[in-house]
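Note that this is a trimmed complex: some chains were dropped, and none of the rest were shifted.
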């Protein structure tokens, strides 16, 4: 899926996966954790932040990565009827397979 | 449209797009999101911030870019009867097509 939203800086666009149980990697998210992470797929990444010399330092996360992020991170955008999230890479906890 | 407002530093002038549904890129903004972004067109950009050597690091956003930004960002200015916003580049979430 190619989208026409190009995030700025260290932001990325994530499509959240709503289903509670997925089997890839066997990860099941807890019901009652104090801070529930949520799964998603990365659709677009920004160019990264610039260092002191003004060069971009590319993000660790790439398009297509499956990620865990804190549940209420980011800003919601609707795109072709789908709910997407624009968040910063620092909101991403981990990549999953 | 050429305007006579020249933002300072990493600020830019954005003309917000008020209509709820636009078709360019098919992006429709949600009604009830906790933090609604808003679309706009960039009319003018500042020279960027200076690094430690005093050189300007130009902004990622250019004049004419269509952008998403958090709804209550920036400072309102009226210009030729239009409501414009002066905000910082860090208030811009993404560029859209």
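Chains: A and B, in written order; residue numbering restarts at 1 for each.
Criterion: a residue touches a chain if its C-beta (ideal position, glycine included) is under 8 Å from a C-beta of that chain, and two chains touch if they have at least 3 such contacts.
From a predicted model like this one, the values you see are computed outputs, not experimental measurements.
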Task: Could you tell me how many identical protein chains the full complex contains, when just 2 are shown?
output: 7
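In the analysis below, only the chains that are shown with their structure count from here on.
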Field: Length of the line joining the C-alpha centres of chain A and chain B, rounded to whole Å
entry: 23
Message: Please output the residues of chain A touching chain B within their complex, sorted ascending.
response: 4-9, 11, 13, 46-47, 50, 52-54, 72, 75-81, 83, 86
Chain A partner contacts - residues on chain B that touch it in the complex: 25-30, 33-37, 51-52, 55, 57, 60-61, 68, 70, 89-90, 92-97
